[in-house]
Structure formats: C-alpha cells, structure tokens
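Incomplete set of chains, arranged as in the complex.
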C-alpha cells in the first residue's frame, strides 16, 4: 500500500485537486484516471454510481497515481466499509452535523482500537495488498462534509474528533440551509463568512480544508482563503460542457 | 415514427452535426441527448458499447429530437437488425469496400421488397411505435463508411446501390491504407484529393457526404468541401479534454 | 418540471391508478410506461429492482405522462434521496409506525427549510431539469405505508406530519400484524374496519388515501370506501397471469 498522494501533498503544505466521477462506467473512469488529478471522487450520493460500478471504477484508478476517493451515500457503516474494502483511500461523508455523527463516521473508517471497521480477508483490497491492515488506518482519509448551518455552528465539536483527516464544504446545501441561492458562485459576499469560519476551525484542529466549487475560478478563490482540497469539476460536467460548446460552435459556423 | 431529423436537414440542403458516444452508460447518454446534436453515433465498433448498453442509450435519446445512430461492429445482418429493432434511425457500417458489401448492408436495413430485414412484433421499436413497418424503410438511413483505398477506387460501384442514404469517410483508416499518418488533420494536402473524389461521387449519386474529423476545424474544412454530415467529437473525447484542461489550469495556478 | 399528474388528479378529486414494477429491466419498464397508468411504483423493497435498474427504468418512464414512483427499501435517507435524484416524483416508504419515523421520511424528501434533502448539481434529475430545486418540494409526493397494527393506533400522530402527501395501506403486512390471513381479499369483514379508520384519518388530515389490493375488485371496493390511490397489479403479476392463462387454454385445447 503506497502512501496516499493527497496525504503526502497536505504534509508538504500543498493543495490537492479532486475531480468528480458521476458516470458509472470503467471505460470512462480509466480515462479520468489518466487525466492527472490528485484524487477522483466517485459519487455514490448524487449520481447513479452504485456498488458494482464503484468496484470496477476503483480497479481502473488503483495504481495510476490518482487516489480513488468515494463519496458514500450517507453516514452508514456498511457503505463506508464496502468502499474501503474495494480500495477507496478517502471517504467523503455527507451531512456530518454533530460530533456523534462524526465519531460514527470516523470509527467506520478505522480498524480497532481507533475505530470499528470490520476486516475481511478476501475483500478486494486486503486480497490484493499484503499487510493492508497494518497500514490502512494511517493511509485512509476520512473527510466530513460540512454543509448545513447546524454543522457550522458546531464546527469545533465536529472537527475535534480524533482521526478526522479533512472537511469538505458543500456550498450548495450550505446555501440552501442558510436560505441562499444554491447555484451561486463564491464571488458573492453572503456565503464567504461561513466558509472562512469553517476554514479557520479546520486550521485550529489540524484538519485539511476542502470545498466543492461550481467553477475553477471559485476553486482559485477557495485556495486564496485557505483550501487544501479543491474541486475541478466532474466527468459528466466536462463532457456536457464540451459537447454543448462543440455543437454551439458548429451551429454558429452553419448559421443556424 | 417522426421524420428523421437528419434526413429533413439534408432535404433542405443543410449539414447535419453528429457526435460520438463511446461511453456505454445511460446517465451519460441522456446528458449527450440534451446537448443539441442532430445525431449521436453510438459506437459499437471501436468502444465497449455493447448490445445491452446500446438499447438503454437509445431509450434515453429517443424522443429528444436527436437521432440515435449506431455504428455497428461490422457488416453483419444481425448487428444491423438488432440496432434497428432497438430504435436506431441511422446505421453507420464500417469497411464497405465493394458493391456486394454495400448491397448486403443496405438490404439488412430495409424490409422486403427493398431488402431483407426481418420483422419482430415485440422488438423495442415496433412495440413502441404503431405503424413502424410501413414507415421504416423511408425513415431509416443506411450510411456506408468509405475508409480504404480499395473503396475509393470502387466508389461509383458502391454508391450506386439503391437505398444507400449516405457515405461516411473514415480518414484514419483511409490514411493507413494509403500509407499516410492516421492522426493527421485535414490541413495537410495528401488526403484531401481522396476526400474530394469521394464527395464528388456522392454528389453524382445523390448520396449524402459524411466524414469523421479529428477537430472542429477539420469539420469546417469538410463543410467547405461539400460535407453534409460532420463530426463534432465524442462523449469521451469532450470529457477527457475538459478534465485535462481543468487539471492543467489548476496545476498552473498552483505552480506545480 | 411538469406538474405531478397524480397531484393534479387529487386536486381535482380524482382517483389515481398505480401499477407495480418488479422486473428490473428497461425494455419491460418502457412497455409499462406506455400502458396508461397514472403512476408506476418501482419496487425496491420486495423485488430485485436495485439502484442501477431503478435509474434506467425512470429514464424510460420520465416524459411519458406516467409518474415514476419508487417504493424505497426502508426509511433511510440515502435510499430516499437517491430515488429522488434519479427522478422519482413520489416516494412510497414502508413501515411508518410513528410520528418520528414519518418526520424522518418526509424530511428526506424535501429540501430545507421543509426538510433535509441534499442537493447535487449533477444528479440525473437536477442535471436534466433547469430550476428543479425551486419546484421540487411542491411536486414530489411523500407517501407513508401504513401496514402495522401499531401504525393504525398512532394514525393521527403519523398523518399530522407537515408535508406528508399520502398514505398507502399495505393490507398483507397489516393482516399479519393483526393476526389475519395475509392473502385474503377485501370482501372479508375482518380487515375493513382498520381500512375505514385509516381512511377517515386521511380525510381529517388532508392526506390522500392509498391502498394496495390483491385484485381489481378489491381496488373497486377500496374506491367505494374512499381511496384516492389504488393498485392495478404489477408487471410480473400481469405477465404471470397471462402466461399461465395462455398455457391453460392451450392445454385445454390439446386435451392434455
């Protein structure tokens, strides 16, 4: 088990770039695995990527130098442990709103005594990698999504859970719970104070600061405000944007 | 069964824009179906899109105003008829190198007496659309790939097959069989004479002129030389280009 | 996002007819989508329809005028939110036995401030439909299954949860928990008092009254007693009944 590239980047003070994978298809994921990102986030929460697709996708990412992270559907032990068994090296967990939820989440990511992750000798990853159990707790990154007003209010409680490696702000849901427009970008002044408050807490607790962003410009704004993990779009987003731009260009050329 | 949008465009003298689908996944194909193309070409020849994937993809494209075309793996009756049964409104057939091959291809696309397509009452499309058989021959577009030196030499023989709706030049294979670089673009002078000769034959025989192109600029060159059907990249191509550009931009911003 | 056909029917005092889908296959679901039902209930609780199948099935139902409802496996946020992200316009949730369970269920169906549903910009449905978030809470129908003696006893508590659109009696489970035969029909007198009591509560709370029924005759009995949503069998049930009747008819004709 090689050292987690994102963890290594963070230790050196670097910023990790992560891209989303919503297309549950190994032909597509293999192309994404060779695009150079630090991590890919296979999205089981908001896309049709299911357990079967996830396993195949991780198989195409493992060994390429890009880390396979999984956003699990919810904070449930089996969703988290199955992703780890399949070879995920980071877990993004949605909707962590309290210290108890964060403890349950982090515990599911780690073997005892740090947590309560269950070991399976023939899980894909333990099967592939000798000595996995001894290294897993140090190498796997539990990352909690902070995406409600409630979570912002309890941020110190949440981030003080031992073993939590990072946080990842979900600005859309955070905006909805704060009564703001979920599609707006980071140039507006209304959301930034909450982002700043969360990032400040992340620094206090030694937890890496991550954030999803609608655009690359928003990612740059986030870096300027202290982000350690930023979002560079998704497979489906890049596909859609490129396809629409191509058709628009042809349409303009053909004057129709 | 609505009139084929590409056929209608051609009748009005327009140029149809087609994009490829190499990702066998209905979440992705549905996004592509809403990108505005005149046709999508589901690629069963050079991608992992298989029969099961094709059926689901066509289901997400049917009814959106974009025509679902299929590039079949080879000139075999069952591959062609299964794509049509699933609802394909155009068939792109690789490697048509002789009149006999073209006759076999076109015949597989059409019910008797024009051809020998077999009818199935519970095929997806006949099942969905009342009166399908009566309209299918007029609505389905058989399009032959011209992609070898041999095919160029026999172009009049090939294009004179009754019922052939279009041709589609494969410049990579044509280049390989002519001893040229398969990856080069249309600005080089070596391939253009062959393209011009084929397009001239297309005009003579009343067959629409199509061509695949490495870039949108090449598509524009093709339009200037008489193309009726051009290529605007593929799902995987747009996804890869967008992903790599995003990472490059972030890498540049982060100075690493 | 068009107005929910079932909601529109209910507003006009009409009765909605729903059919079940237990066959996880898009060829079958597309046929069912064109059979004219007001809604199809994709059954993730008691059939092999899984997440991957559900997504494809909804893609074949969306846009046909029939509403894609999903019976989720259990009252868990991720099961509910994934179905909604895929485009479900109604959620049938099994085994709602208390007000707290109903609140958790309804909250998972609605964005803040009404609930705690998480937003994903590249979920299938938000991806497809501009302005989805603003309209979703008004259009999506949370429907609680009432199927235990305990739930009948707490019916006013359960139905008073704000945002609950409907109830759906499960007569088999209700019979089992009441010590009655789970397969019996509605002509027997033992189950009807419980049904009447629940429907009366539905009327009191302005919640639509739904019920599953073994036969169409039972559906007619339910309508006579106040049902707003009835069951017209399932894909597998209709297939099995038709197949067995055909073989019986041939067997009789062949005298064997």
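So that you can tell them apart, the chains are marked A, B and C in the order they are listed, and the count of residues begins at 1 in each.
Heads up, the rule we're going with is that a residue touches a chain if its C-beta (ideal position, glycine included) is under 8 Å from a C-beta of that chain, and two chains touch if they have at least 3 such contacts.
What you see is a predicted model, and the numbers here were worked out from it, not measured in a lab.
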item	value
Entire complex copy count, 3 subunits given	6
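The rule we apply is simple: only the chains that are shown with their structure count from here on.
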item	value
Copies chain A and chain B touch via same or different residues, half shared test	same
Relative to chain C, chain with the most remote C-alpha centre	B
Distance from the mean Cα position of chain C to that of chain A, given in whole angstrom	34
Rounded Å distance, chain A centre to chain B centre (Cα mean)	38
Multi-chain contact sites of chain B, meaning residues that touch two or more partners	27, 31
Of chain B, residues touching chain C in the complex	26-27, 30-31, 34, 55-56, 59-60, 63, 124, 127-128
Interface residues, chain A side, partner chain C - complex	20, 22, 24, 43, 45-48, 50, 52-53, 73-74, 76, 79, 94-95, 147-148, 170, 172-173, 176-177, 179, 182-183, 214, 234, 236-237, 240
Interfacial residue positions of chain C with respect to chain A in the complex	50-52, 55, 76-78, 81-82, 85-86, 111-113, 116, 118-124, 127, 133
